[in-house]
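One protein chain is absent from this view; the other protein chains keep their places.
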Amino acid sequence: MFTESQTILLALVIPFIGAFGVALAGRWPNVRETVTLTTAVLLAVNVWSLLPAVYAGGRPELHLVEMLPGLSIAFKVEPLGMLFAALASGLWIVNSVYSIGYMRGNNEQNQTRFYTCFPIALMAAMGIAFSGNLLTLFIFYEVLTISTYPLVAHKGDQATIRSARVYMGILLGTSIGLLLPAMIWTYSLAGTLDFTPGGILEGRIAEPLLAVLLLMYAIGIGKAALMPIHRWLPAAMVAPTPVSALLHAVAVVKAGVFTITKVFVYIFGIDFLFAQPSHKLVIWLACFTIVVSSFIALRQTNLKRLLAYSTIGQLSYVVLAASILKPLSEVGASMHMMAHAFGKITLFFAAGAIYVASKKTDITEMHGIGRRMPWTMAAFAVGAVSMIGMPPTAGFISKWYILGGAIQDDNYLALATLVVSTLLNAAYFLPFVFAAFLYKENVPPKKEHGEAPWPMVAALTLTALLTFGFFLFHQPIADLEAQILLK
Amino acid sequence: MELLGLYNYFVFAVLLMVGLYCILARTNIIKSLIGLTIFQGAVFLLYISMDKIDGGTGPIILEGAPADTIYANPLPQVLILTAIVVGISTTALGLAVAVRIREAYGTIEEDEIQEMDREQ
Partner (left out) sequence: MTLHDQLPALLVVVPLVTAPIAYLLRAHGLPWAAAVAANVTAFIIACALAATVYGGETIIYEMGGWPAPYGIVLHIDALSALMAMLVTGASAAALIFGAKSLADEVGEEIAPSFFAAWILCTAGLTGMVITGDAFNIFVFMEISSLSTYILVSAGPDRRALVATYRYIVMGTIGATLYLIGVGFLYMATGSLNTVDIAARIGDVTEVRLLLVAAGFITVGLALKAAIFPLHSWMPNAYTFAPNVVTVFIAAASAKVSLYVLIRIDYAIFYKNIPNHELQLALLLVPMGILALFAGSMLAIYEKNLKRLLAYSSVAQVGYIALGISMASVSGLTAAIVHMFNHGLIKGGMFMAVACLALRYRSVNIANLAGAGRAMPWTMAAFVIGGLGLIGVPLTPGFISKWYLVLGALEKGGLGAVLVAAILLSSLLAVIYVWKVVEVAYFKEPRANAVPVEREAPLVMLIPTWIVVLAGLWIAIDSSMPVTMATLGAETLLGAR
């Protein structure tokens, strides 16, 4: 119907028009929500239509405009980005259904602003996924930060605004303060920023400057939430749960680890980087983040903050996998982006459902809630199992690949970290799940409730099923991702 | 002798500093403007001094004047005529503003004006 370049462009245009449509339809909530859903479906169909071509080895390109001499806003779809875009656009449909239930069930204010910013954020995610060079990626990275700010600050009270300030400050600060100079430095070294299989920096920079550049990227890409710049993610939890679910479990954070993976694979080049001792720095940073965030998560009682710290740890799995720089682990990195997305969005959906139904946010008050909300808590359990990495869920598959990569490299630090964090994950998820199902209700709800509104339950059941589905049908995805290793 | 021959320039420097001091030290607007005028006047002197050529006469070519007559350089004089016009305009505008300030505040002392603005 459309050529491949047109399809890429449409992936940006559809959500953009959708945002306008939402803004115009603001006065009629039903029309507005129809616009959102239509946009989501159109976007997903559009993005997914690229899959066969990419799977067959095609690399659709689009050259938009030359922004700076020799540097264009350009797009090139490769397996990693294809996966990210397909994931984000697909889950957006589910999330939109869920949003409607959540926002109406909760009687939120300013819903039009909320629904207007959402497509813009998705547009930015698509731009990041399809970007053909680092400049384009950076542009949409910043668009994503700014378009999600109103979503985080949605509630508008003092505490929320303070949190939103942390969110904005850290994300803009790291990207402008570190990522931008790293990028300009790369450009002045290599004369290009195109994502090139095999990298563009080989032979152009040596230790110890390479270590500096590497750290500027690793920390500058704040959306990957490596410690010590992880604080924006817990801060972002003041947002309505649909935002936390899609953006702060999928689109925004995955954009971060996606960027890191892209930089390793296509800017540094994994073979070149592997030969440099300083790539160990990132491994250490990631291991540190995984363990420490798990310990912090153990101490959280607010459910969403607990999930946030879990996310920080899981993101570092991806960074760890990417920085092991072995073929299996690179595939594992992309697999884990997907596996974690299914699991974590389910967990957030469940947390939001509990909030809408019972207004509870603290896990110490949720004993026995599984009896009132069996579907929700069952889905939560599935997500938790996936986080821990047990079969038959998605988390098991990706962890398998990452472990494989670590063994290829004889990286005992990574192995030990993975084992310890698995135990810690189990330690903070399982007691809560048991308590929810087996204990007696300890805090009676303000008013009697059962499950949350049906759109929410439907959404979270679907994502829980996807977590199983990924376990069973991951092979095509692994094959697709293996293509990124070809030069 | 050589130093004495440069006395114009010393006067220029002294006037410049006097003017600057007046501007900075006085809180009275009119006095500051007087300082500003002195400051600009110093520059006129600089330009006029540089056009002087030893033994030179006024730069007007008269019929019958010997071919080897030395003339002073007319260009700086022309320049400074322009600069004087500019200086006058600036002073006039400054004084006009001073009048308006007096109408609006009832004083032309800067510290008093500052006091009144702070109260606002």
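Think of it as A and B in the order they're written, each chain with its own count starting at 1.
By our rule, a contact is a pair of C-beta atoms (placed from the backbone, for glycine too) under 8 Å apart; a residue touches a chain by one contact, two chains touch by 3 or more.
Here the structure is a predicted model, which means the values were calculated and not measured.
Novice: Taking the full complex into account, find the residue in B:54, B:68 or B:117 that is in contact with the omitted chain.
Specialist: Of these options, the touching residue for the absent chain is B:117.
Novice: Thinking of the whole complex, not just what is shown, which of A:61, A:108, A:142 or A:194 touches the missing chain?
Specialist: A:142
Novice: Just checking the interface: what residues of chain A touch the absent partner chain?
Specialist: That gives, for chain A, the contact residues 65-69, 73, 135, 138-139, 142-143, 146, 150, 153, 156, 161, 165, 168-169, 172-173, 176-177, 180-181, 184-185, 187-188.
Novice: Which positions on chain B touch the chain that was left off?
Specialist: Residues 16, 20, 23, 29, 32-33, 36, 39-40, 43, 46-47, 50, 75-76, 79, 82-83, 86, 89-90, 93-94, 97-98, 100-101, 104-105, 110, 113, 117, 120 of chain B touch the chain that is not shown.
Here is the rule we go by: only the chains that are shown with their structure count from here on.
Novice: So, what's the distance in Å between the C-alpha centres of chain B and chain A?
Specialist: 69
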